[in-house]
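With one protein chain held back, the other chains of the complex are shown just where they sit.
Up next is subunit A:
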Amino acid sequence: MTSALRSLLGGALALLVALLVLGLAADLLGDPVSRQIGPEGDAAASAALRAALGLDAPWLERVLRPMLDLFRGDLGTSSWLRRPAGEAVAEALGVTLRLALLAWPVGLAAGAALGLALAALPARLARLPLLLLAVPGFVVAVVAVEVFAVGLGWVPAAGYAGLRSLLLPAALLAGALAVKLALILQDGLRAIATEPFAIFAEARGLSATRRLLAYRLLPASALLARFGALQAGYLLGGALVMETVFALPGLGRLAVLALQHGDLPLLRAAMLAAGTGFLVARFVAEAAQAALDPRPTAARIA
């Protein structure tokens, strides 16, 4: 538990540093005012926008102000959307949360089932799903959207209009999660099968089902819990690719668009939301693993 807490604190520190660096970088990225009004624009208009965005302050204040505002709960104003960045991020977070909540349990269950099935196969055959990893996720997503959404018209191809829009991206995310999880779980199950307690269970003449569930799946559940919770963090951190392919107004797409528009307050706010979600998921992952499998902590004390 203490090590999980330590990594949570370390991660929070890293996130703060990243946010601070993004604040420092405002000047490096070019002037958002000349980007919006154009270099030959009206001088009075650019001065007004400059003052509205707080860009006329001395640079130290410009760097520190976002951090101070952050602690007061103010995430700043998006220079691209011209609205509070916190609001935009909260809306996008809703979409990403729904996507993740849909994909995660399905992927976890399918991965566990697939892992059990693969562990029953000969080792050579069970390596075949590794080939799937040679195809990047965005290629699979593009083919799926063109076939199922554009070609067959089963689900909407782009935009967010309720649950139906989330079905295909969630299925793709769940599939990717299931393959990764299955490969890790089958490795774990194979390793556990050679442990003395598993051999002893066989020698006692226990049924195959009971051996599989109580003597192999139970010890492997710590692995499952840790990896599963970590992946929840990844999904929450923004299924960037899926949100781009399906034009879903989620957190990842918001961050990519913010980067393309040079909108640092928005990128910073999205980063804060994604990073916090990821850190919480990782904390749960490590705490769950420690609870299910106390061995590593016991070894550290000894």
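Just so we're on the same page, a contact is a pair of C-beta atoms (placed from the backbone, for glycine too) under 8 Å apart; a residue touches a chain by one contact, two chains touch by 3 or more; residues count from 1.
Note that in this section contacts and distances are computed from a predicted model.
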item	value
Omitted chain, identified by the protein name its UniProt record gives, among "Succinate--CoA ligase [ADP-forming] subunit beta", "Ferredoxin-type protein NapH", "ABC transporter permease" or "Glutamyl-tRNA(Gln) amidotransferase subunit A"	"ABC transporter permease"
Options A:A44, A:L60, A:L125 or A:V139, residue touching the unrepresented chain	A:V139
Hidden partner chain, touching residue among A:W104, A:Y160 or A:F227	A:F227
Which of A:L81, A:V106, A:I184 or A:L292 contacts the chain that the document leaves out	A:I184
Touch list for subunit A against the chain that is not drawn	7, 10-15, 17-18, 21-22, 25, 28-29, 130-131, 133-139, 142-143, 146, 150-151, 180, 184, 187, 227, 230-231, 233-234, 236-238, 240-241, 244-245, 252, 255-256, 259-260, 264, 267, 271, 274-275, 277-279, 282
